[in-house]
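Quick notes on the structure that follows.
Just one protein chain is left out here, and the rest sit where they should.
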Amino acid sequence: MVFSFIVIPLLVAAFLPLIGKLSKKLIPDVLTNAALAYLVINAVMLVKPLLARGTILRNINWFGEQVNLTVALDSFSLFMLFTISLVSLCITIFSVDYLEHYGHKAIFYALLLVMIAGMNGLVLIPDLFSIYLFLEVAAVASYALVAFGLGYDELEASFKYLMLSVVASAFALLSITIIFGMTGSLSFQAVAQGLQDLQARYVVGVCVAFFIMGFGLKAALVPFHAWLPDAHPSAPAPISAMLSGLLIKVSGVYALFRIVYSVVGLTPVLTQVLLALGTISMVVAALLALGQKDLKRMLAYSSISQVGYIVVGLALGTPLGLLGGLFHLFNHAVAKGLLFLNSGSVQHITGTRNLEELGGLDKKVPLTAGTNLVGALSIAGVPPLAGFWSKLIIIMALIQAKEFAYALVAILASILTLWYYLLIQRKAFFGPLNEKFKQVKEAPFWMSAACVILALIVILVGVFFTPFVKTWISPAADVLARGIQHVLTWGI
Amino acid sequence: MSNLWFLYLFFSALLIFIGLYCLLTMRNLIRLFIAVEIISKGVSLAIVATGAVKNSVLLAQSLAITYIVVEVSLVATALALIINIYKKNKSLDVRILSKLKG
Partner (left out) sequence: MVIQIILLCGLVIFSGLAILLRDLIKAALSLAVASLFLGLIFFRLGAPYAGVFEISVVAGLITVLFALTIALTKKEDEVQENRLVKVIFPLFFILFLVIDGLVMKSLLTKVPALPSAPEGGSFGLVLWKQRTFDLVAQVGVIFAGVLAVLALFRKTGKDEEKDE
């Protein structure tokens, strides 16, 4: 059932605070993980019918009344749903042990599930205003989750994030309003048709600029990235993984490119603007990451840099570029989730995440060190891990599109990436062991288990990347490519 | 009829400008949030006016109501954050004192 992606998380979230009084730990853990596992299975089950039928449009009756509850599921949405469910399942497995620090698991899981419901809704809805709404559902939950530790840093980071993000969504909504005024409707298809009939070049250009501002801020592209390096490291580790791995991609990258591809259409000018933004984020964030001492802050900057790659791939609009962008989106979600969870493990084990203090942990905690190495090498693009293939595809797509300068920058930025990831690995895990950490032990079972699962996904996707790309990513890329042809360009 | 649309958009742009100016320059957390409220007033004015001018005021009205609900939820979250920050700022001082003692 397609609706279960939105309804089940919401129902469980409503249920949890009530149950939380009865059982503080066991029931919330089991219930949340079961719900997410069901969603993963559900996503896998939907592959076959979807490939057979193209797009699934569902409309249900509400107690016999004809109401408008329409969801549209195409391969792109399904790919996003699969990524969201898979990564968030691993994150909740990790939280089983990690959340012991914070307490109040029921509320934590409920907020997490509301956020997942928001993201799933955003992915499934073919309607502009509803995109804004579900964006806000996920965002409100994420403000609370960033501040979940209730320390001063957390609260300040969360407040800053809230302010910028509210302004961003206001701009997106303003742009939606103008489009609504021009076409008189809000559903993707009708709006696309209307814009096509109108040929309103400049006004649509202004709207797209607002969209780039709004969703670019959500995706933390470089001129709009200021909130991310504060917000993501302050949150509890599972939430950092959630925000960096999923939220910026769903509410930023997905929303922007869904609107660009299915509603307003991609033009050469827009491609150039997005390529420039993506490349700037790639380089600037990588350079900023080099100077960081805090493990999580470095990872946060790396997220900005990697989102740059995804945007570059998707902005190209060629089949190869789309393929690479989506594949990198998945790889980054998994690997960055893994790395943030690992940073949580490191903090749990040693009590610090300052890279200067850490060192030599690989002898004491080989499992954490090993999984961290896998994630780092995957994002840095070392063969045969998954990240290598996606970066290779993006760079090949750039060369194929004759954007040689951008291809060169992408290669250089990936060298920088490798550099700072090796820096993390060397400072935290290799080298002489710090005296303080003589007594440390490996992280608790569920935390290690989640990291190992994610590391295995990274390795397996890297090794068996052809079947994986065939089932999940090429159909999604095809949908986007078809979207480009459907939507006539407004062209400047 | 279309001229009217621009009149309303003109005013909603003014509201958004006031909000943004305050966000960029002021320091008090509560005042920053008042600025956010002003921006959202501008947006809801734009929504309803667009609907009214384009003959779909019923649709716009339901959008505006939904938007107000979102706004309430945001305000609650933000004010909870502000109160917490205020509490922490005080208790932060207390912690410094206790450290000095210990």
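Think of it as A and B in the order they're written, each chain with its own count starting at 1.
To be clear about the criterion, a contact is a pair of C-beta atoms (placed from the backbone, for glycine too) under 8 Å apart; a residue touches a chain by one contact, two chains touch by 3 or more.
Everything numeric here is computed off the predicted structure, so don't read it as measured data.
Taking every chain of the complex into account, the omitted one touches A, B.
Touch with the chain that is not drawn comes from one residue among A:I8, A:L39, A:I84 or A:I107, which is A:I107.
Residue A:L150 is the one among A:M1, A:L51, A:L150 or A:L290 that touches the chain not shown.
Within the complete assembly, A:T70 is the residue of A:T70, A:Q189, A:T318 or A:T352 that touches the hidden chain. Here one chain is not drawn; of A:I125, A:A170, A:A443 or A:I457, the residue touching it is A:I125. Looking at subunit A, the residues touching the absent chain are 6, 10, 13-14, 17, 62, 65-70, 102-104, 107-108, 110-111, 114-115, 117-118, 121, 125, 127, 129-130, 133-134, 136-137, 140-141, 143-145, 147-148, 150, 181-184, 194, 197-200, 202-203.
Across the interface with the omitted chain, subunit B contributes residues 2-3, 6-11, 13-15, 17-19, 21-22, 25-31, 34-35, 37-38, 41, 44-45, 48-49, 51-52, 54-66, 68-77, 79-84, 86, 90.
Everything below uses one rule, namely that only the chains that are shown with their structure count from here on.
Centre-to-centre spacing of subunit A and subunit B amounts to 26 Å, using the average Cα coordinate of each chain.
Looking at the complex, you find that subunit B touches subunit A at residues 5, 16, 20, 23, 29, 32-33, 36, 39-40, 42-43, 46-47, 50-51, 53-56, 59-60, 63, 66-67, 70, 73-74, 77-78, 81-82, 84-85, 88-89, 92. Across the complex, subunit A meets subunit B through its residues 129, 133, 136, 140, 143-144, 147, 150-152, 155-156, 158-159, 162-163, 166-167, 170, 173-174, 177-178, 180-181, 184, 186.
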